[in-house]
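What you see is the complex with one protein chain gone and the rest in place.
What follows is chain A.
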Amino acid sequence: MTATSAPTNIPFDETKVRSGVLQSLLSSDPPRSRVLSLILVAILFLLAATPFLFSGSQPLSTAAKICVFIVLVASYDLLLGYSGIVSFAHTMFFGIGGYGVAIALERLGAAWTSVGIGLLAALALSAALAAAIGLLSLRVRAIFFSMITLAVASAMAVLASQLSEITGGEDGLSFQLPPALRPAFRLLSEPVFGTAVNGRLLAYYLVFFVSLGVFLLLLRVVNSPFGRVLQAIRENEFRAEALGYRVVAYRTAASVISALAATVAGALMALWLRYNGPDTTLSFSIMIDILLMVVIGGMGTMYGAVIGAALFVLAQSYLQVLMEAGSSAVAGVPILPNLIHPDRWLLWLGALFIVSVYAFPGGIVGRLRQRGN
């Protein structure tokens, strides 16, 4: 037993300063596993090149959704994985971002100023709400905080569907984008690599680069002196307070930052869909999806968000197609076709989730890093 119970942590000397643009972009927190690095590079490449690699609108929509969810899940990981805060109000901030942009574009007309005003208003509202919830409840026991977030998020969802004058109720809001993001817009008259450089492509790259930027920013925050305090609080909040760190203030700041990132993600989602409604950004089932993605990818790793979101969104979009094919391939066999009928995809996703939690308690990233060491 002595050999296996030897400290498993850090043969990787994290105090060593590595210079270079990449290290600076990654905030000195590289993937620390060859396989993980390869997967991440592959995901980055595929997302960056999707418009040129695949034709049709579904791959592009899937890629855009992956980008948005990477930000959303990473911002949730800042809370859950790095700060040890269990919040159920994350989709509320996602929804505020979506509604901010949607309402502004619908009311103020399809211009960039509307996007700006909508986003700023949404960010301000999210920050205020997150700060209020944090200051009021992060000083009490963790379970109460979780319950309060649940209550506030439910209230917000009801509010969004009741205020149908403003939010469109259950139907949501459809709106026009600024001209540069419309499919009819042509930036270049000639196609590049067989792909038309139109407003849709620009909209995709807007989503891609903003997501990349926000993700790298979150990666920086968790690796800052501030991020280190969050981890200390997660480990032993009593001791962190005794060391002179005001725990309530740090936790509240973490939930505000996380809420702001989720708001940006919501705005991107609405811009991409040209629509925002309860089911696309505000519903509780998205909250469950986020939780699954964080856990499958690996809590407290940031890169887990990339893997979790990519895997989950792909499964959501393509597992049914795959099962459809499988089901018809075994059409003659008893029971089997029913078992892998496309309608059962959630069942299999659930099974996959349980297996992955048992097999990789540290998520996929945790497992890969262990192997790498």
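Convention: a residue touches a chain if its C-beta (ideal position, glycine included) is under 8 Å from a C-beta of that chain, and two chains touch if they have at least 3 such contacts; residues count from 1.
By definition in this document, contacts and distances are computed from a predicted model.
*Asks:* Given that one chain of this complex has been left out, which of "histidine kinase", "Sulfate transport system permease protein CysW", "Amino acid/amide ABC transporter ATP-binding protein 1 (HAAT family)" or "DsbE family thiol:disulfide interchange protein" is its protein name according to UniProt?
*Replies:* Cross-referencing UniProt, the chain left out corresponds to "Amino acid/amide ABC transporter ATP-binding protein 1 (HAAT family)".
*Asks:* Return the single residue from A:Ala132, A:Ala155 or A:Leu243 that touches the missing chain.
*Replies:* Result: among the candidates, A:Leu243 touches the missing chain.
*Asks:* Tell me which of A:Asp171, A:Glu235, A:Asp279 or A:Asp343 is the one touching the absent chain.
*Replies:* A:Glu235
*Asks:* In the full complex, which of A:Phe226, A:Tyr318 or A:Phe353 touches the chain missing from this view?
*Replies:* That would be A:Phe226, which touches the missing chain.
*Asks:* If you put the missing chain back, which residues of chain A would it touch?
*Replies:* Spelled out for chain A, the touching residues are 5-7, 9-10, 13-17, 24, 27-28, 220-221, 223-229, 231-232, 235-236, 238-247, 250, 257.
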